[in-house]
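Structure in structure tokens, see below.
Apart from one protein chain that is not included, each protein chain of the complex appears where it belongs.
Labels for the chains are A and B, by order of writing; each one numbers its residues from 1.
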Amino acid sequence: MQPALSLRAISMIAQQVLNGLVLGGVYALFALGFTLIFGIHRIMNMAHGAVFMSGAFIGLYMVRIGLPIWAALPIAMFGAGLISIFVEVIAFKPLRKLALADAELASVISSIGAGLIILSVGQYVSKTQTMRFPFGTVPVDAIVVFGLRVTMLQLLMLGVAVLMVALLAYYLYRTAQGRQIRAVAGNYRAAQLLGINPNAIFYRTFFLSGALAGAAGVMVGLAFNAVQFLMGEPFLLKAFVAIILGGLGSVPGALIGGLVLGLLQSLSGAYLPALLVDAVIFLLLFVILMVRPDGLFAQSVTESPTKRV
Amino acid sequence: MMSFITPHLPLLDLIFIGTGYALSQAIVFRAGTFSVATSGFAALGAYAAAILTVKQGLHPAAAVGLGTLLGLLCGLLLSVPLARLRGVYQAIASLAFVEILVALILYFEDLTGGPLGFHNIPRVVTPWVLFLAMLATMVLLTLLGRGGIGRAFDAMRQDPAVAASLGVNPTRYHVLSFALSGAIAGLFGGLDALRNFSLTAEQFGFSILIGTLSAVVLGGRRAVLGPLIGTTILVLLPEIFRPLADYRQAVYGLLLVVVMAFLPFGVYDTIVMKLHNRKLARAGMLAPKVPKALA
Partner (left out) sequence: MTSRKKVFKALALAAGLALASQAALAADRKIVILQALTGAAAFVGVPASDGMKFAADELNARNFLGGDKIVFEVADSASARPQAMAAVTRYAADPSVLFILGPTTAPEAIPSAGVANDAKIGLKAMTNAVAMLAAGPWGFISAQPGAVTMPPLGDYALNVAKVKSCATVRFTDNEAYVDLERVFVEYVEKRGMKIVERTGIKQADSDFSTIATRIVAAKPECVVLFTLGPSAANMAIQLKQAGLPPSVKMLGQSGLSSPQLIEIGGAAVEGLIFGSDWMPGGSSPAGRAFAAAYKAKTGKEADNWAALGYSYMTVVATAIKAAGPNPTRESIRDALTKTKDVPVVVGSGKYSYVDRIPNYGATFLMVKDGKFVAAPQ
């Protein structure tokens, strides 16, 4: 009697699971950046994809002028953090001054606009071409662990994801600044009463969010070797699955959501026709929104943000 | 005269069809729903009209009619799940809907041509047809808007609780807004297909969404003229200032940011509001200045 799953099939599944986890790590970084802003400020930053792209661009240019990847990455993260602050200043700050009846809609649209501006700077700088990392930026070797092939690049991506999450957790839960951010979480009156400058909170959180997105951008740029000005938008759309699944505003949620998304994309890509993978992912998003829009780790807020009155 | 117009016909096409899509988008915004499903409805209408005309040999008018109906039905369908969500969650859900639709269109290759697109659609639609369709839609929406439906939409947008207490059945008007939105998008999608020789699923993705959103934001979502003005500005600006054409995205982005900050109701609606306020002020009817914006 034939075994239900041949050794070759198991090995391929295991390989695809590894691919999925690596991809998931990157999605998690990206989702973390987005959910951080939402958790603290209750804003949806639709320019997040563009910031992600900027990180990839900066990383690429640093490597091109001769820096090794381990130097290019922090520079890219720093640059992406600054660009994220730029988004805050032009898209969100002006709206806070106006007491708008529908501030949610306005800030989403405004951030879409900011994202488009960053996109076209990217388009101009890259002359609309797709750019590639020079061959050999990351050594092309691989190690074999329990029959699984793990490339240097995959190790790098996993390592960066784990490191970033650890650093973020340390910052948020172990430092004074982090405590401030968590305490304030949207209550700016309280912040001012406590003598905390709300603007500083905004700059810090947007910087962090941008740095995370930038790291994700460099990783994705390396992994798929295609850096182009439109790379952020499809990524943002897919990342919504991770963000919503985990629960808007939840840090552990973004992590879990990211990993689940990565696994889903990898495994369905292995067994379904390529054209159905997107349908599956977005169908999942739709179903989650219908069934449990607050996600797995809903943030406890006084009023659920999802139910219509 | 013709030799002046002919090279620029593609621009008129863009304005007429673009306004149709923008009107579809504006209706749901006016009724207080943050849905961006217009491009999905348009894709349905376009592919339906194209497939029925080319593969089934249906008369183009019938095909476009069926496409419109398909858009309407889909709008009705989508209104149900979206009613249970609020704000940006509606936006994400409608975005997911569009992406699912695009992915399915790509998958059913035998029917739609898949990633290769659907080609050699006869060009039976003339600019006149587009113009008349746009005009008819605007007239219909103006008539509806002046009456109870328009007031109900405005009430729902501003304060759903108050609207309900005033006897406005939110569900009924919510569903109606989606049905209208779907029908209009389906109509113009079908006309688009029968005008431009071929279709690809990607054309109903991100860029049309941004363009339609920008047009409504720029022009205004309440008055029927708003989408027309917004679309016209967006189409003509890159033509008048040639260098801008290369930076189309940047211009759209800048417009979105600036308009949100300074003219959050859009160009036309703001003008209407200012004129209206001036009239009220002259009649001594204006209350002391309130920070919250008026409808």
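Please note the rule applied: a contact is a pair of C-beta atoms (placed from the backbone, for glycine too) under 8 Å apart; a residue touches a chain by one contact, two chains touch by 3 or more.
What you see is a predicted model; the values in this text were computed from it and never measured.
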Note = Contact partners of the omitted chain among those displayed are A, B
Request  = With the full complex in mind, choose from A:V125, A:A166 or A:A226 the residue touching the hidden chain.
outcome  = A:A226
Inquiry  = I'm checking contacts with the chain that's been left out. Which of B:G114, B:G145 or B:P160 qualifies?
reply    = B:G114
Residue among A:I75, A:V89, A:A103 or A:A142 that touches the chain left out of view = A:A142
Note = Per the touch rule stated above, chain A touches the missing chain via residues 8, 11-12, 15-16, 19, 23, 127-130, 132, 135-136, 140, 142, 149, 151, 153, 223-226, 230, 265-266, 269-270, 274-275
Remark   = Absent-chain interface residues of chain B come out as 3, 6-11, 14, 114-117, 119-120, 123, 196-198, 200, 203, 246
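Assume only the chains that are shown with their structure count from here on.
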Inquiry  = Quick check: how many Å separate the C-alpha centres of chain A and chain B?
reply    = 30
Inquiry  = For the complex, give me every residue of chain B touching chain A.
reply    = 34, 81, 83-89, 91-93, 95-97, 99-100, 102-104, 106-107, 109, 114-115, 157-158, 160-161, 164, 206, 210, 213, 217, 246-250, 252-258, 260-261, 264, 291-293
Query = What does chain A use to touch chain B in their complex?
reply = 44, 90-91, 94-95, 98-102, 104-110, 112-121, 123-124, 233, 237, 240, 244, 273, 275-279, 282-283, 285-286, 289-290, 293, 305-309
